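A single protein chain has been omitted from the complex, and every remaining protein chain is retained in its original position.
Chain IDs A and B follow the sequence of writing; residue 1 opens each chain.
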């Protein structure tokens, strides 16, 4: 059950090394604490091997990448692979610039990722070597909808199989696949896209979930995705007139902080395809 | 009317490239989302030309500048000029260090800015090649007051005319001028100065406003300044005993999130000189 995956995070308090953008890093740290993990951030090439060695997992997020942090990503990723740590890639903005696309593609060549999580545009960029990205949101034309769900599920399964990782495509409908099975998840609220960094937060949290559930990565990723979406739903019920995206941000993190496995099991909305 | 300028942001969802400091960047992103825009951040020289090309406008903020990000500012600014994108300069801390002053002055020489927004001390530094800055706040001796309003309006008009940009000086009284006209704006609350980054947030938001109102830059800037000040007033009415600057920060962003053109038109307090 997905609830167990969350409970396992709280029990084991996984330490997660994050090389992530400076826009949303504070929220990533607080979400990791909220779900029961423990965050540490480091992107300096001379620092990352030591830091990743004491952690259970590594979250690489390429937003606001620079030449120094890119070097850090490769060093940390290779070290984490060597130590059999769990590693996640969040290809923020892949497709929006050559540097981001090339960095993401090269990272996938040289490092084994247990999970790749992005929006449909970013994942398509990785899969097809093309795609467009409007800011950090999926291009409207490329949204996963009920109408195109069959082909979207087929796409994510194929891509996951081809790279031998779990792939999570998040948006209005979330897809999580290991190449064989695909979780189709319908938790979440549209307003979550009006908060910067819910995707980055999810990537940090997902890394904690896969570290805490090492033999059950597909379910762990689905559990993290449902946790974030359900937190958005719970937070929404606590919003009052006059509240907006800043309060919503706080309430979502609060909802994660208060969530337990039982609540998650009751509130998770998914089907397996 | 100023309300139209805000409505136009919500209608067109302008994508804004921000090269901005790491202190307030998360709030800048959330304010851009709150007002109806879409943020993307990038400061790596090898990344900025691609990123700015897919955006409608560029916000350059020199707080926590470094040699790498400075290089990114020049590359992005020149690219944005080439593409006729709107460009804004926020000269954070100009006057506080030689590097900041020189960078701001050089940026103004090599890049055409549609808008320059800062406090009186920073703007005086740019205008006079001198000035003092206490942190990121205007020096007390240099505050725009009712007593020195005539000379302050004359100053901002002259400076705006000399650089052929719209200049916004924000403080207790805000001045926005294109060299001919000057909006004198009396929205806002003194407590806003106890929150880090309301100026940075305003610069990000202003960039979205000028992208969404390309033929009406003066009014768009005045509209953004009134939006921020009015949000401060609305947020203040929602504060309860025990609340402080952190909650106030959230409530201001929330108030922007909920503001529409009609509310802005009713609440904007300005005169034209």
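Rule of thumb we're sticking to: contacts are C-beta pairs under 8 Å (C-beta built on N, C-alpha and C of every residue); 3 or more make two chains touch, one makes a residue touch a chain.
Fair warning: this is a prediction, and the values are worked out from it, not measured in the lab.
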Sole residue of A:12, A:38 or A:143 that reaches the chain not shown, by the stated touch rule: A:38
Which residue of A:60, A:168, A:253 or A:268 touches the chain not shown here: A:253
Contact partner of the left-out chain, one of B:17, B:100 or B:157: B:100
Listed residues A:50, A:110 or A:150, member touching the removed chain: A:50
Positions on subunit A where the hidden chain makes contact: 15, 22, 25-26, 29-30, 33-34, 38-44, 46-47, 50-51, 54, 68, 234, 238, 249-258
Touching residues (missing chain, whole complex) on subunit B: 21-24, 26-27, 63-67, 93, 96-100, 132-137, 194-197, 242-247, 249-250
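Keep this in mind: only the chains that are shown with their structure count from here on.
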Centroid spacing, where centroids are CA-atom means, of subunit A and subunit B in whole angstrom: 33
